[in-house]
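This structure is in structure tokens; I'll ask about it shortly.
For this depiction, one protein chain was excluded, whereas all remaining protein chains were kept in their positions.
Take a look at chain A:
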């Protein structure tokens, strides 16, 4: 049952209207999104499986999703630090500042 729940899709909507579909267990790599989507609460996010990120542009949300996916794949404790692929290569400096604040807000 729980695995079914983990594998369903949730929608992240950026301020400029882009939608991103990610697996629930991926989105839950962010502390804030995890709370928003928590089944125990009755937040509208949890009910509709949709999070509106009203402060972030599409480009930022895209990177955020990429990172969450990256974390979901590699953060299982089996890989050593040296073996991790370098994610910073995928971070364009143009979005780094915004992404930093988004990362701070979404706790990831």
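Keep this in mind: a residue touches a chain if its C-beta (ideal position, glycine included) is under 8 Å from a C-beta of that chain, and two chains touch if they have at least 3 such contacts; residues count from 1.
The rule is simple: contacts and distances are computed from a predicted model.
Only one of "Small ribosomal subunit protein mS29", "RNI-like protein", "DEKNAAC105255" or "Signal transduction histidine kinase" fits the UniProt record of the hidden chain, and that name is "RNI-like protein".
Of the options A:11, A:25 or A:71, the residue whose C-beta touches the omitted chain is A:71. Although one chain is hidden here, its contacts on chain A can still be listed: residues 41, 43, 64, 67, 71, 74-75, 77, 81, 84, 87-88, 91, 93-101, 103-104, 108.
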